[in-house]
Structure formats: C-alpha cells, structure tokens
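My questions will all concern the structure given below.
Removed from the display is one protein chain of the complex; every other protein chain stays in position.
The first chain written gets the first letter, and so on, giving A and B; residue counts start at 1 in each chain.
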Amino acid sequence: MISSARLRRLSCALLLALCGLCGALFSQPAVAQDISSPLAQLATDSYADTEAALGALALSGSPAAAGIVSALADGKLVFSAVPRQVFLRTEAGLVDPLTLQPVADPPAVKPVRVNNRVRRAIEAANGTLSLVSPDPARRLEAATAVARSRDTAALPALDLALSKEADPKVKTALTLARASIVMGQPGVSDAERIAAIGLVGAEGNQDALAILQGVPAESSPAVKQAAADAIAGIERSLAMWSMAQNVWYGLSLGSVLLLAAIGLAITFGVMGVINMAHGEMVMLGAYTTFVVQDAIRTYNPGLFDWSLIIAIPLAFLFTGLIGVIIERTVIRFLYGRALETLLATWGISLILQQAIRTIFGPTNREVGAPSWMSGSFDIGQLAITSGRLWIIVFAILVFVALLATLRMTRIGLEMRAVTQNRRMAASMGIRTNWVDAMTFGLGSGIAGIAGVALSQIDNVSPNLGQSYIIDSFLVVVFGGVGNLWGTLVGAMSLGIANKLLEPYAGAVLGKIALLVIVILFIQKRPRGLFALKGRSIEA
Amino acid sequence: MSDIETLEPAAAEGAARKTLTEALLYLDGVTVTFDGFRALNALSFTIDPGEMRAIIGPNGAGKTTMMDVITGKTRPDKGDVFFDGGTTDLTKLDETQIVTLGIGRKFQKPTVFESHTVLDNLRLALKGQRRALPNIFRRETAAARERIDEIFETIKLTEHRGRLGGALSHGQKQWLEIGMLLAQDPRLLLVDEPVAGMTDAETAQTAELLREINANGHSVVVVEHDMTFVRDLGVRVLCLHEGSVLAEGTLDQVSANERVIEVYLGR
C-alpha cells in the first residue's frame, strides 16, 4: 500500500522530470545566445581574433554558429571595414549572419582571411558544433570521435552539449567521452579519474572497452588497477552478451532446423517412411511463396505484406497434395521396406528438382520480405532482427499446431492408432489406407509451410531442399524417432551447439564437428535422446 | 520400491530352491522395469545340472523377459543371475559371451537363416570357430560332417538338408532351430514355446525330441502354454505370474494350486 503522501511526492518528481525533459527538448530553438562579440572579433580580420571568435562561436550554442563557421571555411565569410561588420556571401548577395536577411545596401567587403592555425580552429569548432547539431546521428558520431581523440580542449564543448542533450543514447556517448577525457586529463585527482573509470565501466560495451584500454600508462597504480578491473568486468559482460547473442542465433537456427525436420518427424518418426524427397517438399513450399508473390506483384501490389500469410495455406495444400500423390503411387507399395523407400523417394526428389529447374530455371528466384519482417531492435547488447524473431515464433506455432492436431483431432487419433497397431485399427473401422495418405500428406504439407518460412532466409533454388535433408534426418534421429518433443529438443540443441561452436571453429569446421558429434551420439544412443524402451523394440 | 518385499511370494518356493553352488542356473531377486511397467518382480529360481524344467504362466507373466535376462539381451535393474554353480555372473556378459558359455536359446518365433540351406543352417550353428577372420579360410572337417549327420537323424530333417531354410514348414523350422541349438552343444537350452502352431503329432514328436536332448546331458528350460505338451515332458513345473514365481512343483501339484487356477488355468 502506497501512502498518499508518497504518491504526491512521486507525482511531483515525475512532473519535475517531465518539465526538465521539455526544457531540454525546447532549449535549442528557444534560447538564442548573443554572439555579437565573436562577430565583432571576426570583423577585425586578425588571425588571433578569428581564432578566439571561433572558440566562442562553437560554445555559444547559437543556431547561426554552424553556418558562420562553415562560411569561414569556404571563404564566404566577408567583412566590411566600415562599418566593422561581417556578412555571409550567398548567391542572393550579402546576407546578415544572424538573421540571414539580405543586406539592403551592401558595403565594400573582403573575405575574412584564413591561415593554418585558423583552419585547425575551424576543425575544432566544427567538432564542437557537431556535438550540438540538430541531427542526433551526427551528435552521436561527434561524441564518439571526441571520446577517441581525448582532446582536453573539447571538455567545455562536451559540458555544453551534455547540458542540452535529451537523447539518452547520445547522452551516454557524451558522458563516456567526458569521462575518457577526464581519465587522461592532467591535474585531475585520482578520485575523479577513478570515478570517470567507473562511469565508463558501467557502460559495459565495446566503446567503453576501447576507452578504458587507453588509460595513460603514466597513471597512478590505483587508477590503473581501477581501469584493469573495469576492463575485466566489461570483458566478462561482453562475453556473456556474445554468448547470449550466439544462443539467440542458435535458437534461430534451431527453429529453422525444427521447421525443416518436423514434417520428417511425422513421415519418418510416426510412419517409419524414409522420405528423401522431404527437402523437395520444403523447396516446393518456397516456390509456392515465390509464385504467390509474383502474382501479387502483377495483380495487386498492395497485398504484398500479406503474401506470406496467403502463401502458408497454399503451400500446405499444394505440398500436402503432392505428398498424398507420392504416397498413393509409390510409398504405399513399399511399407515395411525402409531402405527401398529411401531409394524410391530419392528418385522422386531428383524428379521434383528437375521439374522445378525446367519450369523456373536453375537460378535463384527472388522472394521478398514483407515490411513487418524487416527491421531490428536491441535488447541490452543483443541485436534482434525481426525476421529471425518471426521465424522462431512461426516454428513454435507450427510445432504447437502439429501437436494439437495429433492430440486433439479425430485424424490425429486415427494416425496414432494406425501407427501403434495397424490391424487393430483396421478392424475398428479406421480406413488405414486413407490415414496413411493423410499422415504423409500432413508431413509433406508441414514441410511446405517450412518452405514458406525458409524462403525468407535462404536462396529459393531447385537445390534448396538438398541442403536441409541431412540436417533434418540428424535432428529427428538425434531427438529420438517417433517423438515430437524429441525433435524440438534435438533441433534446438543442435542449432545452439552449432552456433556456440562457430566462434571457436569457424562455420564449416563447426558444422563438421557437429556432424561428428551427432554421429558419435547416435552410436552411443542409437535411438536418440528420447528413446522408447521395451521388450518388443528389437523384434 | 518397498512394495517388492511385501509382494514377494515366498510361500510356493523354498523347498526346491538350491544353493548357489549346486545350481547350473541361479536367479535371485531379478527385477526388470520397462517405462514403469514391472516385467520381472524379484524373480528367483534355480535350475540343476541335467534338469529339464517347464515354465508356464499367463501372457505378460515375464517368461520371455526372463529369457532375455538370462541370455543378456536385457539387463536386470537389480538381482543376481549366476551360471555354472555361481562361477559366472551373467549380468556382466553380452549375448555372444553367454552363448559361448553354453547357453543356447530358441526364440518364440522360429528364426532360422531363411536364405541358407538347412545344411548350412546347421553348419553355421555347429560348435567351433566363431571368429571372423579364421572363418574366411575355414574348411569343413570330417568330424563336423559326422556330427551334422547325427543331428539330422535326431531332428529328422535328413531329406530336407538341401532345401532353403525359408522353404520349410513351420514345424520343421522349429525342429531345425532346436537342431541348431543342439549343434551348438550348449549346457543349458532355453526353448521358448517350441510347439506353438504345431499339429498334435508334431507336438508329441517335439516332446520326445526334448526328452532325448535332456537325456543326453543337456539341461533344458521350456516355456510353453500347451498343457498336454508339458504333461508329455513330465518334468517339474514353474508357474510365473506378474514377474515372479507363483508356484513350483510337479504339474499335478502346480495345477492343483488355488492361485494358479485363479490367474492362469481357470476353473
């Protein structure tokens, strides 16, 4: 229970914070600093005065300052001796540097002279001005540049920018930059240095690491120790984040494997049919997506964002139908002869590949991503792309839907019945032939759906399916045949293991290592992670 | 776990139970569980050297699992299985080692090598070199030929020796398999339902065949449902139920047992 007094205090604090935010937001356009004295200095046309004026302009916070400095750099800042005044030379003639209004009665002018010292001052002023530029990206860039340069002279500019900054990202960068300068600034107490190190260390990212590694060698032992501790802390946290990132990639790869393998878990795991054409079902699903998008581009481009949603049921029906045809014409004659099925379905896979090659050509076809699948966001230091996120979500949806189909529907019940005892099921009036066809169709249809998703991350070519077939089989066998949960765990653990191995071994060696591990695992536990046990298992 | 002790049916056995060193085969407290289902529940019994024993019991009583445990196909969760007067712990050995010790097994479903001739079936089973490389250059000895002829006489398949194993009738396959066991010359034969699917005449012949084998010094354990056949054998009977021994004794004693009648024979 929060007391009303505390509530009031809280709301006051919130209100204040809000005011502060608004103030920060509106400060730039609202306050126009007086820059008349630097303008007067520029009009004297002495190098020393120009240099001083540049410093003052940069820190003035005036919106006109940037224009004046760049005009000076371009030789378009001019002055008249009588009256002592500066103007900007534009195509429209001379204009007032503050108001940018044309000068009614232009006097005789000469450009403000520039030498190397002034040029350096211009650069410095530009850097400072960037820190308060209206463009946040530019401010961020400038802050990072300052942090690298550790230029003590930039300190006042940083303080100015910090006082105005509203964007949290830029503010962090500015704070870092300030701390990095303080760390190396002469005449600063160790306590201040260590406080600055703490501030940088708390940031915990790659930039902070770079800053800390730049602690001057001549610093006191306490400062160096603090820096070393902070570096170790950052490295730990970076390692954790990179691990987390790899796990995320692994989950993403795992869901791709799950999508590719889950249809196989039905045809191989439940029916015992070795379907080497499974990969081609995935490929057909991907091509269905291509055809749908092609039609949408031609007839109704506005629907493009819906193309995948439209493609999913179509891919399911189309590949499911192909699956049923394959089952009825070939596989049903080969039940109980697993190795023969393997050969026949391999033949079918060749035929399907060649058919697609004949129709669509051998090259990759372009399948676009709808707008809601592009883009990315960060969680901490995790970069999460929407595409990957959607594929994970989609894989889980497909998994749940399949599980529900098998558990809760009539056809699911019949499928399980036929798998467990074909003759008994038949004698109870289940049309086993029909169930076989439907089961195979379901497995193929799910492969087709997987193809829709995989069309987003892989090249849509006739060879698409080939690249998944071996992985899919390994996932199903690794997880334990006949067990959908095993397939889920198998896919995810293989995906994550692959991505965790990659940083150490490289992509190809990591893959090879994983293949070897799975081969060894299957030899240790020939029936996978979740094996059924019993007397009849070897019968 | 504690319910095993309370369930242990110690009443029926005891008297017939031999000590470890006297028994050819010694099972004590053998328990096997498949995914929560207790196929064998603290099963204990012994077989004497030279003894023939019939094991009966309803389906699911654990008869086949018992054979799996003895032959090393299934490892027990707990319990002891010893062979040859307690000298050998069978739970530590694999199938092939157990066969080499002299325990032969005939499966419920007759399994002969279908694409080999009957003769080759026996040749393969005949006691002798089992290692791979020496068998590449192996030549058949005269002694081996004689022994095979003897076995053919015993199993009465001499005129079928040239036929493929797969071409034999069901009963002939059963005999061939028994013949293959004989060829291995085991000290203990485990025979699982040898007369299932046989005619009455074949059943009687099989009983005679097993008695003959037993008379030649082989110990035999026969698992069978066919009561006529068990009576023909005329040996001690062990009745299993739910993975443990329900009753033991002569067939008459066992069939008079109230519990046996209740769970197996029916009233």
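Annotations
As a convention for this text, a residue touches a chain if its C-beta (ideal position, glycine included) is under 8 Å from a C-beta of that chain, and two chains touch if they have at least 3 such contacts.
Basically, contacts and distances are computed from a predicted model.
Going by its UniProt record, the hidden chain of the complex is named "Urea transport system permease protein" among "Phenylalanine--tRNA ligase alpha subunit", "Gas vesicle structural protein", "Oxidoreductase" or "Urea transport system permease protein". Touch, as defined at the top, links the missing chain to these shown chains in the whole complex: A, B.
Interface note: of A:39, A:344 or A:452, the residue touching the hidden chain in the full complex is A:344. Checked against the full complex, the one of A:60, A:353 or A:461 touching the unshown chain is A:353.
Interface note: of A:194, A:227, A:437 or A:474, the residue touching the hidden chain in the full complex is A:474. Among B:184, B:203, B:219 or B:257, only B:184 touches the chain left out of the display.
Against the chain not displayed here, subunit A makes contact via residues 274, 276, 330, 333-334, 336-344, 346-351, 353-355, 357-358, 466, 470, 473-474, 477, 508-509, 511-512, 515-516, 518-520, 522-524, 526, 538. Mapped onto subunit B, contacts with the missing chain fall at residues 71, 95-96, 99-100, 104-105, 107, 111-117, 119-120, 123-125, 129-133, 135-138, 145, 158, 161-164, 166, 180, 184.
Throughout what follows, only the chains that are shown with their structure count from here on.
One finds 66 Å separating the Cα centroids of subunit A and subunit B.
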